[in-house]
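These notes are about the structure you will find just below.
For this depiction, one protein chain was excluded, whereas all remaining protein chains were kept in their positions.
Showing subunit A:
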Amino acid sequence: MSPESPEPTEPPDQPEPPVVDARGLRCPLPVIRLAQAAKDLPAGALVEVWATDPAARADVPAWCRMRGHELVATTELDQGTDGAHTAYRVRLGG
C-alpha cells in the first residue's frame, strides 16, 4: 500500500507484525515457538511465523482453531537468500 492511501482501520505507520522464524524446525517446534511469542502479545495483535516444516500447513490452522486465534494469511515465499518457506500470519484472539 502507498503511504498516502487512506487507511481507516489502521494507522499509516502500523509496524510489521513480529516474526517468529521457525524455518528448519520440525513439528511441533514451529507451533511451540509461535505459542511462546503469542503469550507476550495482547489480544488482537498480529504475529507471523515462518516455517519450512510441511506439518505446519495443518498444525498452524489447527492451533488457531483450538486456541481461538484467526489465521489471516498463508503466503508461500521463495526469496533468494532466505530460501523457500511459508509465512503464516495470525491475529490473536482474546
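Note that a contact is a pair of C-beta atoms (placed from the backbone, for glycine too) under 8 Å apart; a residue touches a chain by one contact, two chains touch by 3 or more; residues count from 1.
In this text, contacts and distances are computed from a predicted model.
Engineer: For the chain not present in this complex, what protein name does its UniProt entry give, out of "Methionine import ABC transporter ATP-binding protein MetN", "Cysteine desulfurase", "3-oxoacid CoA-transferase subunit A" or "Pyrroloquinoline quinone biosynthesis protein D"?
Structural biologist: Choosing among "Methionine import ABC transporter ATP-binding protein MetN", "Cysteine desulfurase", "3-oxoacid CoA-transferase subunit A" or "Pyrroloquinoline quinone biosynthesis protein D", the correct UniProt name is "Cysteine desulfurase".
Engineer: Provide the residue numbers of subunit A that touch the chain removed from this figure.
Structural biologist: Output for subunit A: 26-29, 31-32, 35-36, 39, 53-55, 57-59, 61-63, 65-66.
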